[in-house]
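So the structure is just underneath, and the comments pick up after that.
A single protein chain has been omitted; all remaining protein chains appear in their positions.
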Amino acid sequence: MFTNFPFFPQQASAQAGQVDAIYFFMVAVTAFFSILIAGLVVYFAFKYRRRHRDEIGHAIHGSLALELLWTVIPFFITMVMFVWGAKVFFDMYRPPAGAMEIHVVGKQWMWKVQHMDGRREINELHVPVGRPVKLIMGSEDVLHSYYIPDFRVKADVIPGRYNVLWFTATRPGNYHLFCAEYCGTKHSGMIGTVTAMEPADFQAWLSGGRADESPVAAGEKLFADLTCNTCHLTDTQGRGPMLTNLFGKQVELQGGGTVTVDEAYIRESIVLPQAKVVAGFQPLMPTFQGLVTEEQLLQLIAYVRSLSQQGEAPGAAPQSPTMPQSSSRPVVEKK
Amino acid sequence: MSDGYPQAPSVGLPGRVSIQAPGNPHDEQSSAHPHHPKLQHHFDDMGQQAEASTLGMWVFLVTEIMFFGGLFLAYLVYRTQNPMAFQEASAHLSWKLGAFNTAVLIFSSLTMALAVRSAQTSESRGTQVFWLVTTMILGATFLGVKVIEYSEKFAHNNVPGPNFVWDGQYPAGAEIFYSLYFCMTGLHALHMVIGLGIMTVIAIMAWRRQFNTEYFTPVEITGLYWHFVDIVWIFLFPLLYLIGRHYGGH
Amino acid sequence: MSGHHVSHHVAPKSLYYLIFALLMIGTAVTVIVAYFDLGAFNNVVMLTIACTKALLVVLYFMHVRWGTRLTWVVAASGFVWLLIMFGFTLSDYLTRGWVGGTLR
Partner (left out) sequence: MDTLNYINNGHGLASWLLTKDHKRIALLYLVSITFFFFLGGLFAFMIRLELLTPAGDVLTAENYNKMFTMHGVVMVFFFLIPSIPAVLGNFLIPIMIGAKDLAFPRLNLISWYIYVLGGIFTLVAALSGGVDTGWTFYTPYSTAAANSHVITAALGVFITGFSSILTGLNFIVTIHRMRAPGLTWFRLPLFVWAHYATSLVMILGTPVIAITVLLVAAERVLHMGIFDPALGGDPVLFQHLFWFYSHPAVYIMILPAMGVISEIVQAFARKNVFGYSFIAFSSLAIAIIGFLVWGHHIFVAGQSVYAGMLFSIISYIVAVPSAIKVFNWTATIYRGSISLDSPMLYAFGFLGLFTIGGLTGLFLAAMGLDIHMHDTYFVVAHFHYIMVGGAIMGYLGGLHYWWPKITGKLYSEPAAKLAAGLVFIGFNLTFFPQFLVGYLGMPRRYHMYPPEFQVFNVMSTLGATILSVGYLLPMFYFVHSIFRGKPSPADPWGAKGLEWEVPSPPPTENFAVTPIVTHGTHQYAPSKEVGVV
């Protein structure tokens, strides 16, 4: 019956070790203080047990020195915890440049995945080991959360927004994928498997299946089908701004202010075009909310992005120092 | 002992109650200053009772601040997210009606303050009731104007919900604005209705000559409540009616 | 315990009229200001006036000016807590775009 019961999750990503290190530190602190308190309580209860009915305790009113001591010590211990926890969070928050991108869409109750070359999967995710992978995630309905315990990563998937999760798998194998944010009846069924593969196997897998169009190609088609191209021409004659070489740039807005063009901004430009109007243009663009699915949005975004620096991933965040693997292994070029 | 209950120790300090006059019940003892008929049994004197009531009202107003505060926070967040939409939507409210209502409410605050004062200085019941009723009339005027404003919004289908219609540039943001507009002004109006109800009772009590220098706490705390409702409006008016008036101005 | 006396400060009527006049002037100024484009200052001015008006009401109409220290503390705490709620929530909204490379 109970054949397989682990006590500790596997460390299958580059981040896992960092997280576990804090964990062990915390366990040590907890064990120390719990045993200290419990030990003292039991010892005192025995040592000073009431010996006759009318006995009373000693009137000790306190000791400022002692109390300051046990104010200051916990304070410093917790500050170590804070700094350490925040540092690890930062490392896990910023995806390194050049990470392999994968689109993920959560909906009740499944995970839809599309790789950049078009390969789709549902409730599964195949990734190569040794290479940073960045998931760009959106939701079609309610909140979900993408959680891979053995990688120690998790991020909520929020409708109306994109959230990013990144990791570098280090060990080939199959790992649990859970939805960790309660999302309705089959929340506990919104699970799947993450398969980490050696890069060569991964390449074989990628080319093995029936690949759909790549998101960029699909986006290009949508761009025509949805008549985006009637306003956004490749020259400055259109009613809308030119989208070439737009990604990553700063855009001046009507009414003051600028905004950096990222996935979220393009998304907003499509579903809520009036929220931020580009300076020098009329707010003519109609909303496409309800006309495009979350997946199609991701494809449109991929296309708009492809009109800029070919193939380069956005957001040139500094290479995370915690990612030695990404340099030691050959980085597979994106098509 | 078999139950394991210890007896009271025979050592240690004596109890800390020093009975002043053993066997002398409280009621007789207080014959020095006669009981006010409005003094509740668990208070020592009228001063303690009055202080407790006003403090209670202040604490209640703090909870009211936090209650409206949630709405103001939502306003703040959505305003920063949709500045243009909020300006556009706000421009469709009549600032004239808003300003008129502001004046009405401020005026009612004045009459309320005078009502409290008239009770505090034991003025005639006619004066007390006059100020209270004036306050109520002003409050009712405010609500009347609000009805006009609301029905105008209903007529134009500017009420958030499935039937929301917006012919401006920012339908989504405008809908959020109007959601907040109706929640904020609606709750504010509800508070005024409750205030009018309380004031009716107070006015009747005043007519029955229940308030004077000795005892006017009910009028006082009603006043506190009414002024608070006024303060909420003091913020609602510029936030809802005036923001970004100059933009695309009229 | 502060002595059990009914707080008996009776403010002169003229003071109430003065406060009333100030409140009305404040309202008028707010409306006028709204018609000039002062950029971000519009909001600053309008909110400053609103706060001042609220302060006048609290201090005079609501008698806090003559109240006990406890009343001061209670009245102030409501507003302080409100600011805490605003400030900490905005600490999220206003810093969301700060880290490059993510979409949060």
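Observations on the structure shown:
Which chain is which? They are A, B and C, in the order written, and residues in each are numbered from 1.
Going forward, a residue touches a chain if its C-beta (ideal position, glycine included) is under 8 Å from a C-beta of that chain, and two chains touch if they have at least 3 such contacts.
Here the structure is a predicted model, which is why all the values come from computation and not from measurement.
Every shown chain that the unseen chain touches in the whole complex is listed here: A, B, C. The residue touching the chain not shown here, chosen from A:Gly189, A:Gly257 or A:Pro286, is A:Gly189.
Seen from chain A, the chain kept out of the figure touches residues 1-2, 4-9, 18-19, 22-23, 26, 29-30, 33-34, 37-38, 40-41, 44-45, 48-51, 54-63, 66-67, 70-71, 74-75, 78-79, 81-82, 84-93, 108, 141-143, 145, 147, 149-150, 152-156, 158-161, 163, 176, 178-189, 272. Considering the complete assembly, chain C touches the hidden chain via residues 1, 70, 77, 81, 84-85, 88-89, 91-96, 98-99, 104. For chain B, the residues touching the absent chain in the complete assembly are 3-9, 11-13, 15-26, 29, 40-44, 48, 51-52, 55-56, 59-60, 62-71, 73-74, 77-78, 81-82, 160-162, 172-173, 175-176, 179-180, 182-183.
As a convention for this text, only the chains that are shown with their structure count from here on.
By C-beta pair count, the most extensively touching chains are B-C.
Centre to centre, using the average C-alpha position, chain B and chain C are separated by 15 Å. Averaging Cα coordinates per chain places chain A and chain B 45 Å apart. Note: centroid distance chain A to chain C, computed from Cα atoms, is 41 Å. Shown for chain A are the residues that touch two or more other chains, of which there are none. None of the residues of chain C touches two or more other chains. Looking at the complex, you find that chain B touches chain A at residues 6-7, 9-12, 81-85, 169-173, 247. The touching residues of chain C, counted against chain B in their complex, run 2-8, 10-11, 13, 16-17, 19-20, 23-24, 27, 30-31, 34-37, 42-43, 46-47, 49-50, 53-54, 57-58, 60-62, 68, 70-71, 74-75, 77-79, 81-82, 85-86, 89-90, 93-94. For chain A in complex with chain B, the residues that touch the partner chain are 50, 53-56, 254-255, 272, 274-275, 277, 283, 287.
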